[in-house]
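Apart from one protein chain that is not included, each protein chain of the complex appears where it belongs.
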Amino acid sequence: MIDKTCVIEDIRPHFTHGQTVMVGGFGVPGTPFTLIDALLASGASNLTLIKNEANEDHMGLSKLIEARRVQKIITSHLGLNATVIGMMNRGEVEVEFYPQGILAEKIRAGGAGLFGFLTDIGIDTILRENKAVVTIAGREVIVEPALRADVALIHAAAGDRCGNLIYERSARNFNPVMATAAGRVIAEVERVVEVGSLEPDQIHTPGAFVDHVVEIRQLTAEYGILAHHVL
Amino acid sequence: MIDKTCVIEDIRPHFTHGQTVMVGGFGVPGTPFTLIDALLASGASNLTLIKNEANEDHMGLSKLIEARRVQKIITSHLGLNATVIGMMNRGEVEVEFYPQGILAEKIRAGGAGLFGFLTDIGIDTILRENKAVVTIAGREVIVEPALRADVALIHAAAGDRCGNLIYERSARNFNPVMATAAGRVIAEVERVVEVGSLEPDQIHTPGAFVDHVVEIRQLTAEYGILAHHVL
Amino acid sequence: MSYKTKIAARAAREVRPGQVINLGIGIPTRIPEYLAADMPVWVHSENGILGMGLRCRRGAEDRNLIDAGGSYVTLVPGASFFDSALSFALVRGGRLDVAFLGALEISCTGDLANWIIPGKYAPGIGGGMELAQKARRVIVTTTHTTREGAPKILPQCTLPLTAKSCVDTIITEMAVIDVTPDGLRLREIAAETDVTQVQARTGAPLIVPEGELPVF
Partner (left out) sequence: MSYKTKIAARAAREVRPGQVINLGIGIPTRIPEYLAADMPVWVHSENGILGMGLRCRRGAEDRNLIDAGGSYVTLVPGASFFDSALSFALVRGGRLDVAFLGALEISCTGDLANWIIPGKYAPGIGGGMELAQKARRVIVTTTHTTREGAPKILPQCTLPLTAKSCVDTIITEMAVIDVTPDGLRLREIAAETDVTQVQARTGAPLIVPEGELPVF
């Protein structure tokens, strides 16, 4: 067995200027904060980032954007991040929006080695502008190209040494699809477990998709409960 | 909670003449033999069936075809069923072949409410004949339409009363994608379990996709080991 | 009772046993509070949950269990988790019975605009467009007029559409209105108002059925 576990310092050389980086997570759950910090520390800039949202102000993905390392964000919604919306409105970062499930589907198509898919989502809206439209089964549909990245940053609850991953609760979200859709897939895990200890029927991401597994040394405050979302 | 469990006799009225029926399974594992027998007993004919293969001679799907209930099979490979290959060659049943992963992907696209997808699989072969071809990212690709069915017949290891399913080992195969892609989804399960006893992170098919759950009264010989595949 | 409470409580009465429903941000998230405790319903969340319960009481939060709006939530027995691709397969594939959504504008043919105010508000698309376009039934829960008192229900939308002809029912603090092939049909009216007032604050003609209107 080739052990895919490594320490965070081993990851940094994989980050380079101008890369496209997919980042898992939907809000706090599933966001790989440790890997994002490593990407920030690497100094890589002119990045294109793909993530459901940009986290909230001063957290996670937002740190990279606020540090002006990001040329473009491909995302679904920035509603909880006034800082990034401000930067977008001032033209300081380019933003490309997709309907949330279409974004997930574009990534999945990239991971599945498809070139794109056909959808009627948005066909009667301004979303159809500047998109290729074809007719199938008598219906006009948008041609959505597949999306892949140079690197995917994944957060999982547990990973074994050969890269098998399991996710917990709503922290699954975009992580499994992104784990299929990048040239290099790096997973941070809350605990590394020995090979054979994950039940084969319960593995969410098979190890073949994962290149590196990094154990998180400490779940920092960013991973915790956000006070302003508490009842 | 609305209890989705029922007995096999309740299922029969859902089978009608001319239906399109998806059937899970890859060989014996995951093939819903009990539901296939119910479809046979219903007398429904002129069926269009969608399944990875037609099982082996005189088993499972093959019984429906041999009983002349089937107009067309949409499948990937019939290599282990000389009876059905013979019927195909004599024009007694229409067969539409797709590459195995493309068949899975067409069903998944149907389940995901997409109209189709773009793939280069087969683009340099006779498969491109009579297919719509478009150019994307400088590459000629085939437009594969999505596939849905009136009814999907699913086999699962366990199901709870609200339709959540888990599959075992290589019996998963086409079942989870087919469970998303039909107007009526009927699952046979080896055991019915109480709601709440399946771990939410380990459920393979969420109950929302499943309309009926039928407990298999007895695992007949068809579900067992095939002697001619034993070492 | 606040407008929002009244709307959420009335909207809860549209839910049928066994339905799979999705609750948009704002008023819809309050609907579960007004469902009967024994009402069997499956609440879907875009971030990959089926079977959400009420919002989580303070102190019991699970850092890995939030809804699509970021609130900490609970689960009901039979809940399941899945990835974002399957979450929207459920929506687009026709397994979502009802989506409750907010609105900026609704047209008399059921067009919905709720995601952009050009030059002012454009935080992205999120899951709303797929919910609006693909849920089997779309119920808009919204105040009847804007803060400035302008009608939100119009002959046609002036803002960019979320989806065309998607709205089935509009529930406001004043009325329950169905979008029908013949136009907007008043189904129920709030106790605090009357048909003249509802029509006055609605920017498109209402069909008022004969006989007494049910009151909520």
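Letters are used for the chains, namely A, B and C, taken in the order the chains are written, and counting of residues starts over at 1 for each.
Note that in this section a contact is a pair of C-beta atoms (placed from the backbone, for glycine too) under 8 Å apart; a residue touches a chain by one contact, two chains touch by 3 or more.
This one's a predicted model, so the numbers in the text were calculated from it and none came from an experiment.
Engineer: Need the list of shown chains touched by the one chain that isn't shown.
Structural biologist: Those shown chains that the absent chain touches are A, B.
Engineer: Where the complex has a chain not shown, which of B:36, B:171, B:186 or B:208 is the residue touching it?
Structural biologist: The one listed residue touching the chain not shown is B:171.
Engineer: Touching the hidden chain in the complete assembly: which of B:80, B:114, B:162 or B:213 does that?
Structural biologist: Only one of B:80, B:114, B:162 or B:213 touches the chain omitted from view, namely B:80.
Engineer: Just to verify: which one of B:121, B:143, B:185 or B:210 makes contact with the chain not shown?
Structural biologist: B:121
Engineer: For chain A, enumerate the residues touching the unshown chain of the complex.
Structural biologist: On the chain A side, contact with the omitted chain comes from 1-2, 108, 110-114, 160-162, 164, 180-181, 195-196, 198, 200-201, 203, 206-209.
Engineer: In the complete complex, the non-displayed chain touches which residues of chain B?
Structural biologist: Spelled out for chain B, the touching residues are 26-30, 52-53, 75-80, 85, 95, 97-105, 107-108, 119-122, 124-127, 157, 167-177, 204, 223-226, 229-231.
Definition applied: only the chains that are shown with their structure count from here on.
Engineer: Taking contact as defined at the start, I'd like the list of chains shared as neighbours by chain B and chain C.
Structural biologist: Touches both chain B and chain C: A.
Engineer: What is the chain whose Cα centre is as far as it gets from that of chain B?
Structural biologist: In terms of C-alpha centroids, the chain at the greatest distance from chain B is C.
Engineer: Among the chains in this structure, which pair is joined by the largest number of C-beta pairs in contact?
Structural biologist: A-C
Engineer: Whole-Å distance, chain B centre to chain C centre, using C-alpha means?
Structural biologist: Centre-to-centre distance between chain B and chain C: 35 Å.
Engineer: Using mean CA coordinates as chain centres, what's the chain A-chain C distance in Å?
Structural biologist: 29
Engineer: Measure off the straight-line distance from the CA centroid of chain A to the CA centroid of chain B, and report it in whole Å.
Structural biologist: Centres of chain A and chain B (C-alpha means) sit 32 Å apart.
Engineer: Identify all positions of chain C at which a residue touches two or more other chains, and write them in rising order.
Structural biologist: 81-82, 85, 88-89, 91-92, 134
Engineer: Two-or-more-chain contact residues of chain A, please, as numbers and ranges.
Structural biologist: 105, 119-120, 167-169, 172
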